[in-house]
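For this depiction, one protein chain was excluded, whereas all remaining protein chains were kept in their positions.
So that you can tell them apart, the chains are marked A, B and C in the order they are listed, and the count of residues begins at 1 in each.
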Amino acid sequence: MNTPIILVNFKIYDEIYGIKGLELARVCQKVSEKTGINIAIAPQVIDLRYIAEKISIPVFSQHVHNMKPGNGTGKITLEGIKASNAVGTLINHSENRVIISDIESIVKKSKELDLISVVCTNNISVSKAIAMFNPTFIAVEPPELIGGNVSVTDADPDIVKNTVKEIQAISPEVKVLCGAGIKNGNDVRKAIELGAEGVLLASGVTKAKNPSQVLEDLASGAM
Amino acid sequence: MNTPIILVNFKIYDEIYGIKGLELARVCQKVSEKTGINIAIAPQVIDLRYIAEKISIPVFSQHVHNMKPGNGTGKITLEGIKASNAVGTLINHSENRVIISDIESIVKKSKELDLISVVCTNNISVSKAIAMFNPTFIAVEPPELIGGNVSVTDADPDIVKNTVKEIQAISPEVKVLCGAGIKNGNDVRKAIELGAEGVLLASGVTKAKNPSQVLEDLASGAM
Amino acid sequence: MNTPIILVNFKIYDEIYGIKGLELARVCQKVSEKTGINIAIAPQVIDLRYIAEKISIPVFSQHVHNMKPGNGTGKITLEGIKASNAVGTLINHSENRVIISDIESIVKKSKELDLISVVCTNNISVSKAIAMFNPTFIAVEPPELIGGNVSVTDADPDIVKNTVKEIQAISPEVKVLCGAGIKNGNDVRKAIELGAEGVLLASGVTKAKNPSQVLEDLASGAM
Partner (left out) sequence: MNTPIILVNFKIYDEIYGIKGLELARVCQKVSEKTGINIAIAPQVIDLRYIAEKISIPVFSQHVHNMKPGNGTGKITLEGIKASNAVGTLINHSENRVIISDIESIVKKSKELDLISVVCTNNISVSKAIAMFNPTFIAVEPPELIGGNVSVTDADPDIVKNTVKEIQAISPEVKVLCGAGIKNGNDVRKAIELGAEGVLLASGVTKAKNPSQVLEDLASGAM
């Protein structure tokens, strides 16, 4: 997957229910095509295949369970994600934490299935632990800044810089994203200057009055 | 929703990943149209909208969280289900149990959103408690019989009969489904004779060599 | 168990760690002996046997799991509670909710072991459902009032009155407690006037500067 990347988490905002989720996905795709910057999306889980089969930019699941195909009503498997034309999954998002043995197992199986793993973490120490599993991406998001108005790149640039440094020392192929409070191109530019290979954001795009304009601004920070 | 109903839970079997889930949904629809018997489906959650927008028989979510639209990465809301052209949701399946205050809240909100609520229960006593919430359906499934080869209607006909009787006394508008080990038309016939208004089944259809044939047989029991 | 009862939940406040938990238990015992009013306590779980073997007033566990003796590191069984000289357990406290099939199983097994079951609920509808299981007590606590300064008996007297009325109609032997914001004898008096057989409270006693004085005042409301 090319970087830098702007990964847009649709969460379960009412702005993305029904046809609106697909429409936002299309806006992301258009801006990606126009700007040449890699934009990926994580729609609500019940839209996963609906959107993934219609969209050419990378689509991620918001969550996955450490389960094999079989019994598991309401659960999500990596095999199911793979079969849905999605390219990977968020793992351990702050709103959906996972036990460590499951993270290890999911990341390992993602590699086998050629899926991209994006493991969310809350600080440098947890990021270092996760680096041991060699996921494709680690997305560090200080919980106290999530959903706030100040970007992590302004509020706590050191967490980004040091996460990158520490992870490089452990597992150089793991790429770092940062998240929390990301709103504009300037935040993306700083994230990249600090060593991140992209950003993970949600409300900044999903709840924007003009998502297309916001996405173009974000992309401008990645050029 | 017309009854009797045959509700097919696709679970997360590998037989229903990708295009195969849609194909099975279409088989269910064809048999429903051919036989005139109401067949409904609960596809894996990541296929929900993908299948619901293409299929005219009733589609249910396999699970829902007691959450409002907003933050909740990887979660499922009733509002999201509604916007996906699904008609309702399973709640408290034995593979995905829910705390009681969430069941109450979800059933209540389902009514407000005009969604069908199917609450799964494990015995008569829990069924009676759930009846207090007036869901559309209660689906009683003795856990020891789930996934087995003997139908609940043979192994424990009294649980079906008495669940129906007790629930009628508490809340006559609540309809009872039964599940666990349902495999053929004979099982459906007995379920209806025992007072149930349908069945909830999974592997019997999903893992069948010829799902169409099995579904026709099941439907024959409901005629 | 004689009623009215004042049931003091020690929660995990630092005011009750180590020897302080036992000291508060002794204060509760003294006030109970002095006033003749039934006062019971639920110490932090790691103090359960330590306090239960030294105290003659009824001691409850704050939580229990639906597990048999065996494997279950860190879990709590009814058999373990019974063997600890405790008389019963809180179940489904708002800070530790339990799935409905576990509540049913725990209440049933409590009866077999001659333990007192106190199931916490959040509203009238859930209280009615729980009444189907015939626990010893249902303790209704509106979540929005928990930890607040206004007693449920002032803020929402109807929830107490109607919970009592509805539960009487379903299962007359089930006794109702009420909780949330209970602070003084006046609140206890109103609770009893509304039909409750006692109160469940925590910070009002545990965090009081003079717990003995508060307990005497509470007891005065129950005379």
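Just so it is clear, contacts are C-beta pairs under 8 Å (C-beta built on N, C-alpha and C of every residue); 3 or more make two chains touch, one makes a residue touch a chain.
Worth saying up front: this structure is predicted, and the values here are computed from it rather than measured.
In the entire assembly, the chain absent from the figure touches the shown chains A, C.
Residue-wise, the contact with the chain that is not shown comes from C:L48, picked out of C:L48, C:V119 or C:L145.
Only one of the listed residues, C:I5, C:I37, C:I57 or C:I76, touches the absent chain: C:I76. Between the chain not shown and the residues A:N123, A:Q168, A:N184 or A:S212, the one that touches is A:N123. Where subunit A meets the chain that is not shown, the touching residues are 92, 97-104, 108, 121-123, 125-126, 128-130, 132-133.
In the full complex, subunit C touches the hidden chain at residues 9, 11-14, 17-18, 42, 44-50, 53, 61-63, 67, 69-77, 79-84, 86, 90, 93-96, 147, 202.
By definition in this document, only the chains that are shown with their structure count from here on.
Chain-to-chain contact here is organised linearly: an open path runs through the chains from one end to the other. Subunit C has its Cα centroid 37 Å from the Cα centroid of subunit B. Averaged Cα coordinates give subunit A a centre that lies 44 Å from the centre of subunit C.
Among all residues of subunit B, none touch two or more other chains.
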